[in-house]
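Mind looking over this structure? Questions follow.
One chain of protein is taken out of this complex; the other chains stay put.
Note that the chains are named A, B and C in the order they appear, and that numbering of residues resets to 1 at the start of each chain.
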Amino acid sequence: MKDNVDISVDFAGVKLANPVFTASGTSGYADELADFVDINLLGGFITKSITLKPRKGNAPPRIVETDAGMLNAIGLANIGLDKFIKEKLPILERMTTAVFVNVAGETIDEYVAVVERLATERVIAGFELNISCPNVAKGGISFGTEPGQVSEITSAVKKAVGEKILIVKLTPTVTDISVIANAAVEAGADALSMVNTFTAMVIDIETRKPVLANRTGGLSGPAIKPIAAYLVNKVYNEVAKKNRIPILGGGGIRTASDAIEFIIAGASAVAVGTANFIEPDCTTKIIEGIKKYCVRKETNIKELIGSLGK
Amino acid sequence: MKDNVDISVDFAGVKLANPVFTASGTSGYADELADFVDINLLGGFITKSITLKPRKGNAPPRIVETDAGMLNAIGLANIGLDKFIKEKLPILERMTTAVFVNVAGETIDEYVAVVERLATERVIAGFELNISCPNVAKGGISFGTEPGQVSEITSAVKKAVGEKILIVKLTPTVTDISVIANAAVEAGADALSMVNTFTAMVIDIETRKPVLANRTGGLSGPAIKPIAAYLVNKVYNEVAKKNRIPILGGGGIRTASDAIEFIIAGASAVAVGTANFIEPDCTTKIIEGIKKYCVRKETNIKELIGSLGK
Amino acid sequence: MMVCSENKDVFSAVVRSNKKIGQRFYRLGLEFSGDCAEPFGKARPGQFAELDLCGTALPRGEAIPEDLCDMAERNILLRRPFSFCDVTVKGDKTVVDILYDVVGPATLRMTTLSAGDSISIIGPLGNGFAMPSGKETALLVAGGMGAGPLLHLAKVLTADYPNIKVVAFAGAKTATTLPFEKRLDEVSEVLGFPLAEFAGYGIESLVATDDGSAGYKGFVTDCLLEWLGRCGLAAKDMIIYSCGPEKMLAKVAEIAQEKNIDCQISMERMMACGIGICQSCAVECKVAGSNETVYKLCCKDGPVFNSNEIVFSN
Partner (left out) sequence: MMVCSENKDVFSAVVRSNKKIGQRFYRLGLEFSGDCAEPFGKARPGQFAELDLCGTALPRGEAIPEDLCDMAERNILLRRPFSFCDVTVKGDKTVVDILYDVVGPATLRMTTLSAGDSISIIGPLGNGFAMPSGKETALLVAGGMGAGPLLHLAKVLTADYPNIKVVAFAGAKTATTLPFEKRLDEVSEVLGFPLAEFAGYGIESLVATDDGSAGYKGFVTDCLLEWLGRCGLAAKDMIIYSCGPEKMLAKVAEIAQEKNIDCQISMERMMACGIGICQSCAVECKVAGSNETVYKLCCKDGPVFNSNEIVFSN
């Protein structure tokens, strides 16, 4: 079996060595995960959400495990733009992987301010617009559920990204995700990222309180995979394909087979989140597994994307 | 421990011996499950969805397992109203449990026709309106995602139910479930049932086709529990409490602890679905577990409902 | 545990043995005692049971075949259906054997069961094979794992119908994937009894492998066809019992139809419940005297059907 099979993809103009990303918020700013994985082997790396000002995040408990999943309510804890530029960019600059900065904020201006400051940084391939975080009181998901809002924030940020590509990250908790996807694409999104987590709650029946201090959290992990795969396929068929917009698909991916499901459903690349916590080097295994599959099935990534049959 | 602790509930005027139902479509028409459970021990029994005409349902494969869940695309296979009246009602008539008939259809008239024919049957305590089935081409979920539609079908059916109570069963796959819940309540729903399954897909990467012949199916089981519990709590706080409308909560319930979570979140009763497949007598264990919890915590169901603390 | 109609219920069994008998085939021995012994003691060939394997350990990393590694990650939720390859009543105990193939997360877990473990099982479920009243010859046609229930049938037939001649046909891709514990030996092969398990019941057998690495080279259905061509028996005196992949069953059904031989087949479907409450296991069946079809339930109306009832999908 030749292991140097080509699984590179063109993602909205960015050439990726392979279609495997780590998802925002599940791999830190690169240095932390680097103890376990050679980040440069990844197709793409997405930072934890960055906001203009540092955010402490929510009080603990911030996570709780559920059946085949977990809730998190980190609350966009992050070091803020300045410290990110000072401390983390230099680390990211040493990486050869395509780096995407995930951006969040409470107002459109905040999103724009972060993107403007970073738009000229050479190491950054693009931005992922987090308009789907369920764990903050202001901003986050509130931008992502109404097509008008999605359109407004996307076009505002699009003006700021310059040459970089703009990925809009969608929430799955809407009546028709294609409507939202369409709004993002028409407003200038170069790619779509889906899905973010599902708002959910775990109750401690001894105390009769939610386990999370934030009460609700976002459900991620294998539990959501079949919903996410369906939504990726839906958006691929209804929006992405005709607009030639690539999808970064994910939600519950643990194995190469999972990743291939998303690619067949219509994703040009996949994001691995929760699984990094359990096997920090799972992305490497997923990349190898995709190669093996392509060799075994005598196919290639291009042919695979969106190839779901009747 | 006294095992005869009272866990009866008043559900929209219907007195239930306890708050535990089997969910529609997961316990047949009662006779099948009766080999494993004394149905009369249940708080309530809900039939498989009944339509005016018999339905063959979808081609197999109709189910596929997922992480902590399963997809089904049965497609409302059922014997139809006539045969139901002839063959199944006599069986249901022998039961002392509160019986609810789940009704589905492709048009509002069909729903109304089924309810009208059954509205005078003594054994029937009420109807559950399935406007949330994701597995049929026409009808089903299409009635459940738009407040205007929800309102229209609910008031039409409400006119037909006579003395019986009308439970409207909601889909979780909407942007704001409270808007839908509110539409149902304002149009005359006596109770809300939530949640039905989430549309989802599993892809066979060997054939590159969806595993289910229907392509998509509805995700049920423990995987969805934290989302369902959140939604129940949301609707309780935003709609049900102030309108004094009881909620039949469920999604992934396997144990008494799960059931109690839903009750604390705001459900007056709970529906157990997928878990019946794994432990056909799980409802009995859940009923016993709720009793034990009430004794141990020196509380009662009434006090428990919607008691989620700050 | 409740006393139920038809004796089916949720029971607890104790593992007696779990033996690897081929590349990926195992034979699991389960012991039932107390209340559980009787219902299972009466289990008929073709019936099945639903095993709960959720709490059973996964094999360790290296013990998982590479092609199943990704599947192994899936936490299982539902029970899994298995038929019986042998049922033996020993005093107040019943021992039930299951022949199984390791194909996914549940069967991978099944391999780590060891003597003394207890396991939850619902059964016996479904309808078994109808007995061959008025027949002179019974042909058992097995594809792969389908051998399981046919071994059970072979035992019952030879015990209860000593005047009926039984011939077994077993097919597999290649010699090493024949799901039999006892290896073929040349002498018995020449004598017409290559499969020791069937020979133990005095039953002659024919083996077919796709690559000819054992017995007839080709599909087991071709082997059957050839045998039927030269057997010189009257169709009405024969009955075919078959179990295996659906493609093979379709071919067997076609042969039976053409030759006008009675034929019973055991179907498989993904099953969520196994007890008739979920409707997941639909099998498309012809309605006699009409062009219409209905869906019957594999778990309740089957898994054994008359072959002429079934509408095979392409």
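Definition applied: a residue touches a chain if its C-beta (ideal position, glycine included) is under 8 Å from a C-beta of that chain, and two chains touch if they have at least 3 such contacts.
Treat the numbers as computed from the prediction; the structure is a model and nothing was measured.
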In the full complex, displayed partners of the excluded chain: A, B, C
Selected from C:Asn18, C:Gln47 or C:Asn75 as touching the chain missing from the view: C:Asn75
Hidden partner chain, touching residue among B:Ala68, B:Ala98 or B:Val211: B:Ala68
Residue of A:Asp35, A:Glu163 or A:Glu298 in touch with the missing chain, whole complex considered: A:Asp35
Residue numbers in chain B that touch the chain omitted from display: 67-68, 222, 254-258, 289
Touching residues on chain C - with respect to the absent chain: 12, 54-61, 72, 75, 77, 112, 117-118, 120
Hidden partner interface residues of chain A, rising order: 25-28, 32-33, 35-36, 38, 48, 56-70, 72, 74, 77, 221-222, 274, 276-281
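In this section, only the chains that are shown with their structure count from here on.
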Intercentroid distance (Cα basis), chain C paired with chain A, Å: 46
Centre-of-Cα separation between chain B and chain A, whole angstrom: 34
Touching two or more other chains - residues of chain B: 66-69, 221-222
Multi-chain contact residues (two or more partners), chain C: 74-75
